[in-house]
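With one protein chain withheld, the remaining protein chains of the complex are depicted in position.
So, subunit A:
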Amino acid sequence: MIHLKNVHKRFRRPEGGWFDAVRDTTLHIKAGEIFGLIGFSGAGKSTLLRLINLLERPDHGSVNVDGRDLTGLSAAELRRARQNIGMVFQQFNLMANRTVAANIAFPLEIAGWSRADIDQRVAECLDIVGLADRAGHYPSQLSGGQKQRVGIARALAPRPHVILADEPTSALDPKTTQSILDCLQDINARFGVTVVIVTHEMHVIRSICHRAALLDAGEVVELLQVTDKQVAARSALAKSLLEVA
């Protein structure tokens, strides 16, 4: 489903020189999987996630999603490919001047859907995330958890095969966190959407992931398998993250 082959990303340091945020990394994520990217802050998780929809372009290596090599696409083709890859953000990134319904409609407007199709799909997505009664509200009138549900509905609206989530619960309290994780799991189970989720908490991995990659200094240092909400860890780093949780 998602194949990252030897992807490498370096950033120019403000003070000069280069910094390798993702180092020559290879990763295969299966269709229908909930896959976690875990590691400490600065490990390169977000950069690796953003390589999947090419928000960051790799310096070398290839990014293949749903059988297409994204690095070779034209700008217009890449935009169309991105409509198949939803994204959910820690800070929600909703449009403040659009209602909940209009936020969810946004990716569909972009994809050129008809008004009638948009209205029907927005209503469906509002139902899926349990916000049918908030359609006409503005984001400023919602709680953090509700905002993230809108973010998830928006990502889900164009019926993508993949959803990328960058610390979707890190701005939320523990109870809300669980409900958002349940929401993502529900979407994965009902629609078979492949979910890639970035987190620094082992709890998130145990709670909904099937597998996860442990990142350190821009490299995958261990692949974690989750069975019955238990993570088998070999490396010291993975064990230390398990202790925190």
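Basically, a contact is a pair of C-beta atoms (placed from the backbone, for glycine too) under 8 Å apart; a residue touches a chain by one contact, two chains touch by 3 or more; residues count from 1.
The criterion applied here is as follows: contacts and distances are computed from a predicted model.
Per UniProt, the protein behind the absent chain is "ABC transporter permease"; the candidates were "Plastocyanin", "ABC transporter permease", "Nitric oxide reductase subunit C (Modular protein)(NorC)" or "Cell division protein FtsX". Only one residue from A:Ala111, A:Val221 or A:Leu242 touches the chain missing from this view: A:Ala111. When the full complex is taken into account, the listed residue touching the unshown chain is A:Phe89, out of A:Phe40, A:Phe89 or A:Phe191. Annotation: of A:Asn6, A:Thr26, A:Asn97 or A:Ser143, A:Asn97 touches the absent chain (contact as defined above). Taking the complete complex into account, residues 53, 55, 76, 78-83, 85-87, 89, 91, 93-98, 106-107, 109-111, 138-140, 154, 158, 164 of subunit A touch the chain not shown.
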